[in-house]
Every structure is written in C-alpha cells, then in structure tokens.
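Removed: one protein chain of the complex. Kept in place: all other protein chains.
What follows is chain A.
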Amino acid sequence: MLRNLVRLHSRLGHALSPPTVCPRGQVLKLLPLISVNSKSYSIVTERKKFYEDVSISHGEGGMFEINLDRRKLKTPGGKLFTAPNEALAIAVANEWDTQKDTLKFYSMHMTTLCNTALDNPTFRSKDQMITAALKYLETDTICYRVEEPPSLVELQNNEWDPVLNWIEDRYNVVIGSSTSILGPEIPQATMDTFRQHLGSYNLWSLTGLEYVITQLKSVVLAFALIDKHITVEQAVLLSRLEAEFQIGHWGNVEWAHDVDLYELRSRTAAGALFVHFSSECSTVKRNLMQD
C-alpha cells in the first residue's frame, strides 16, 4: 500500500499535498486528476508529453504526415493526420514541437483546425457552412453603430467606415451600417454575391474562414483579413473596438482583457493562416532567368 502511494505521489508531483493518514488509520487512495482518453472528442485539456522529436514525412497522394518519435499522428476521430501541403504540415509540427512536459491542446489552434477539417465530426456540407457563415452578416459587428457617447461614435466611424467602403467596392455590394437594434437590411443581391464567392473556396478553406468569422464576429472583417487588406492585429483591434475604447477610459484588466486579446489574436491568426495555406496551392514556379 505504501509503495503504491509513493508511486502515485511521485507521479503527481508537487500538485497535491502529501497523502495523509486519517485518524482512523485508513490510508486513502489518491486518484489521478487527469484521465487520459484522447481517442474521442472528450474534454481533455492537457496530457503529458510522450514524445521527443517531431518530424514530417511524405505520405501517399502528395499529402504530408506528422511523426511524433516513431508514431504517426492521428486525428481525434482515429484517421491518419494528413496535411495537403508542406507549409501547413510544418506549422502543425511546430505546434507539437512547442509543447514542453504537458501538451496544452487549447493552444494548438492549427492542429485543431486540421482535425476539424479532416474529421468533420458534425458532418456538415459546404452549403451548411456557407449559410452559417453568412448568418453573421446580418449581425455584423462593423454594421452595428452606437449613438452615444460621441467619442465612441466618432471612433467607430473613423475605424469601421473605411473597411466597410473597401468591402463594398471590392465585392460590388451594398451593406451599410445602422444604429437601430435590428441592424442593417442586407439586400438579397449582397447575400448572393457573398454566397457565390464563398462557394469558390474548398472545404478546408471554408472551415478556416468560418472559424475566423466566428472569432471576429464579423463577416466584413474576416473578408478584409483573408483578402490581406488588413493584418491580424488590426482585425482583432477593429473587432474589439468598443472594448478597447472602454479600456482606454476605465483601464485595463490583465486577467480578462489581455487574456481575451491574446487568445483572440492567436485563434484569428491560426484561422487566417489556415485559409491561406488551404486555398493557395503555392508551388514555386521559378523563372530561372538568372543563375
């Protein structure tokens, strides 16, 4: 019994207080806190690191696989993890490489996106994803304006109007902003244009695009980011404009505002990168004019 306790204690380390013998003389068994079950989509946030080296290799069909030590990485659904191009594979491999001691799945955004695209656990079709993505347009952050305080109104006009104008020009649509509680009236022609545009993306890119839209809570900002009109930091700033305004007025709370900010930035950056890698089949064609 004592040997078991010593083994358990050394495994759990400093996280728990040492096992005490209760007055009745019974020694209690300490159960491990973290149950390891990564075969399904159960809620596992952390796990001990079980590999040393991460590398990528060519699989069949030109796909890339990730190797953790000797073993190949698999998705939570049990399928072999394959990435369509090298850049994405390296990004995912780097995420696994970054982990030390414990694996923090909540920080591995590229891996999560790839897993979702590969497994499609909710069995969604392209049309369903496009409809879900476009639903955000009716309640787009950029289109919802306040009427007071005047400094916030001005800030919104200065920061959001240019992006709105850009997207209206680029896609030849009408969106408009509104101060009413119902939001702007989006004409059907606009929806059709966007639907058609989104239809041109493949399933992987759509996964990423929908992810970005969900994070930024805005279709306009997501498009501006994906079309490389604005950077990730700018997109996140515009999405959180009112929050930033209030922070400027009332002060910053690190454990809420900063955590939110960095998490939003990392997720959005991962989504944008994912779309970039999935939609651009970037093979280097070089004109060897020079030596």
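Structure notes:
Following the convention adopted for this analysis, a contact is a pair of C-beta atoms (placed from the backbone, for glycine too) under 8 Å apart; a residue touches a chain by one contact, two chains touch by 3 or more; residues count from 1.
Note that in this section contacts and distances are computed from a predicted model.
The UniProt record for the undisplayed chain lists the protein name "Protein FMC1 homolog", from the options "Protein FMC1 homolog", "AP-3 complex subunit beta", "glutathione transferase" or "ALA-interacting subunit". The residue touching the chain not shown here, chosen from A:R47, A:K74 or A:K104, is A:K104.
In the full complex, chain A makes contact with the omitted chain through residues 15-17, 19-20, 22-24, 26, 28-31, 33, 54-56, 86-87, 90-91, 93-94, 97-98, 104, 107, 109-110, 162, 228-234, 254-255, 258-259, 262-263, 265-266, 269-270, 272-273, 276-277, 280, 282, 284, 286-287, 289-290.
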